[in-house]
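With one protein chain held back, the other chains of the complex are shown just where they sit.
Let's look at chain A:
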Amino acid sequence: MRFVDEYRDAEKAQALATQIAALCEPGRQYKFMEVCGGHTHTIYKHGLEDYLPESVQLVHGPGCPVCVIPMGRVDDAIAIAQRPDVIMTTFGDMMRVPGGNGSFFDAKAAGADIRMVYSPLDALKIARQNPDRRVVFMGIGFETTAPSTAMTVLRAAAEGLGNFSVFCNHVTIIPAIKAILDSPDLRLDGFLGPGHVSTVIGCRPYEFIARDYGKPLVCAGFEPLDILQSVYLLLKQLADGRCEVENQYTRVVPWDGNLRALDAIGRVMRLRPYFEWRGLGFINDSALQMRDEYATFDAERIFAIPGVRVADPKSCQCGEVLKGVLKPWECKVFGTACTPETPIGTCMVSSEGACAAYYNFGRFSRSRVKEATRV
C-alpha cells in the first residue's frame, strides 16, 4: 500500500534499533509514555517492542478515548438511548465499554435503538431520514474527533435540523498529561506526543512540559517507523542534555495546529469546569461541553439525564499504573475484582490497555515469545 508500506520497512527499523541501542546509557532504565491509544495499537500490532532494548520501556498512557469515559457517563448515555423516541449513534469501539450497569451492546440487546456510525455526519443522515425520532450522537474523543462533532453541529444548525443532538463527552489532552506530570511519584523520562490530536492543536501547547516539568516530548506519527524514530529522538535529547518539544510527524502536524478546526470547536463548545476520567478521577478544565448558543443541540439539556456517578472503586490503581509507578499485577484489584470481562479501570477496558494485555499475556515473557517465533 503506498504511503503506508514506506513506514513499515523492516530494514530501516533494524538500522534505527541499532542507533537506539547505541544511545542507551548502560545500566540506565528509560520509561517513555505514549500518550495516545493509537500509538499503543501500532506498538502492539507490529510487535515494535522487539526492536527496543530491555532498558527502554513504553508506558501506555491515558489517550484511549473510549477507555477514559467514566462509568456514570456510559449509564447516562444508556438512559438517553432507552427512550423510545431516541436513536443513539456512536463509534464502534464505544459499544463494548462497560458502564455501571452494562454496555451499549447490552442496552441494544435489551431493546434500545443504538447504531454504529463511522462519522458524526452519518448520524446527521440518520436524523434526516427519521424526522419523527430524536437522533443523539455520542461525542467522544480528544481534539482529534471534537472538530468533526463541532462541524456536524454547525451543519445541523445551518439546516435547521431540530431532531439532532450531541451527548458531548469530548475531552482535552493537555489537562490529562498535566495530571500525570503533577503526580509526586512520576517515573517517566519523556513522552511520545499524540500525533492525531496534534494535527488539531499543534505542538505549542506541549511546550510547558519541557519548560516547566523538564520532560522531553516528541510528537509522533502512527506508523511503526514513526514511533521508533520518535523513541530515537527522545533518547537523543536525553543524551545531548536537551529537553524540548520536537515534531517527528511533520508530514501531518503543523506547529500551530489546524486553526479552522480549533475555530469550529471554539464556536460550538467550551471547557467544562471539571470532568471525571476513568482511573484518573476528576480533572479541572479537562473536557468540552456545548455552548449556550447551541443548547438546542445539547443532549444534556434536552433530556433529563440521571447524572449517574459511579465512583471507581477506591482500590483501583489505574492512576499509578498509568504513571508507571505500579506494574499491573501490583494493583490491589488486578485479576480479582478487575478482569477483562469485568473491567474497573481504564487500563483493563481496552484489550490494548496495560492491564488487559498483562492479564492475557503476562505469563508469557517477551523472550519466550521471541524464542518461539524462531521455529
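Observations on the structure shown:
By definition in this document, a contact is a pair of C-beta atoms (placed from the backbone, for glycine too) under 8 Å apart; a residue touches a chain by one contact, two chains touch by 3 or more; residues count from 1.
Simple rule for what comes next: contacts and distances are computed from a predicted model.
Within the choices "Cbb3-type cytochrome oxidase assembly protein CcoS", "Hydrogenase expression/formation protein HypE", "ATP synthase gamma chain" or "ATP phosphoribosyltransferase regulatory subunit", the name that UniProt assigns to the complex's undisplayed chain is "Hydrogenase expression/formation protein HypE".
Here the missing chain is touched by one residue of A:A13, A:A107 or A:I201, and it is A:A13.
Within the complete assembly, A:V117 is the residue of A:L58, A:M71, A:M88 or A:V117 that touches the hidden chain.
Think of the hidden chain as still there; on chain A it touches residues 1, 4, 8, 10, 13-14, 36-38, 41, 44-51, 65-66, 91-96, 105, 116-118, 122, 140-142, 144-145, 196, 224, 340, 351, 360-361, 364, 368-373, 375.
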